[in-house]
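Of the protein chains in this complex, one is absent; all others appear in place.
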């Protein structure tokens, strides 16, 4: 399997990448780790004319701890996040999520920015950034802006990113108590259901991936939660549940409730 | 475009099309056919090589992305004709049958053992998740990696 022809440009700075994106628009794709983009290009499901490689742009692959935040550069690989002490201590829910993500080789190449921008409805990170209320830092021709995770995912493979914008970092609040649980699709090992629960005071914030065509906050669960995991019954309230040959909507909805309950109890 | 890649200690410069994957470059340009292609969705791991010390699926990396990188393939594992302890362990424990997935298994085993010098069976199985073997049922691959860990820790 070989991608259709394209031109490859290695960007040396964020502004160069942004300018290239602006210039080429729909014809261009950003390449970071390539773990989602390259398989799609090989199957010729995706055929950009220009591939802009942002790997190696200085400052995009660091994990920083500030007072009450953890900032993960968009080019950080999953392995970097997995091995980060800062993440382990201050954002353990991300550590848990990365453990379930892909495999050794995919984690070594794939990046958090790439995964979020790709917005696969069964990817793991979306549930976590939603529950954590992280902010997606982006830069475009009009400068930098911060997009709340809750505003970021708009549909299957669709995000709030403008055509000329790239993700530069993800800003997480430190999370003292959080859990990520995943029920694997047995072939792809993506999430049939992935649930992130963040405890805050007596309340919870619940992010769910894999269930709907867009990852979502289970607000009805959050409202109903009163220290009682039965709130999980509301996991798919108001949600159109996806269906495929691994999990039809009835089973997937059931599974969402089970996994939310378990995550609430963890 | 021009890329310079160091493979198994030797540095090469070639003018290649950007769409050529690292595995194609290794197999077609460098004739290093020990790295295999078993699928097209990054699912089987047969193409696993080490790039800058980390296991990657060379079918899901463009050769141009490897510009300036140090790549080790299965051909670079044996030193002075002596098999690497991981290779030797695979032979000792019958961790291979048809041999097709084997290079990828050895290369990912190196990554597993780098991060888990004393791996549990669970850690090994977790680490092998990205590699299919259709012959061994993984039983003897797990045993091989356990033995390799012992040898490397000696």
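Read from first to last, the chains carry the letters A and B; within each, the first residue is number 1.
By our rule, a residue touches a chain if its C-beta (ideal position, glycine included) is under 8 Å from a C-beta of that chain, and two chains touch if they have at least 3 such contacts.
Basically, contacts and distances are computed from a predicted model.
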item: Candidate names "ATP-binding cassette domain-containing protein", "Putative monovalent cation/H+ antiporter subunit A", "ABC-type sugar transport system, permease component" or "Carbon-monoxide dehydrogenase large subunit"; UniProt protein name, chain not shown; value: "Carbon-monoxide dehydrogenase large subunit"
item: Which displayed chains the hidden chain touches across the whole complex; value: A, B
item: Touching residue (missing chain; options A:112, A:149, A:247 or A:264); value: A:247
item: Contact footprint on chain B, counting only the chain that is left out; value: 17, 19-20, 27, 31-41, 43-44, 46, 73-75, 77-78, 83, 87, 90-92, 94, 96-103, 106, 121-122, 124-126, 128-129, 131-142
item: Positions on chain A where the hidden chain makes contact; value: 1-2, 4-5, 43-44, 183, 186-190, 245-248, 251, 254-255, 258
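As a convention for this text, only the chains that are shown with their structure count from here on.
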item: For chain A paired with chain B, centre-to-centre distance based on mean C-alpha positions, whole Å; value: 28
item: Contact set on chain A toward chain B in their complex; value: 1-8, 10, 31, 34-35, 38-39, 41-43, 51, 53, 55, 79, 83, 102-106, 108-109, 188-189
item: Chain A-facing residues of chain B, complex; value: 1, 17-21, 24, 40-43, 45, 48, 51, 54-57, 59-62, 64-65, 67, 108, 111-112, 115, 127, 129-131
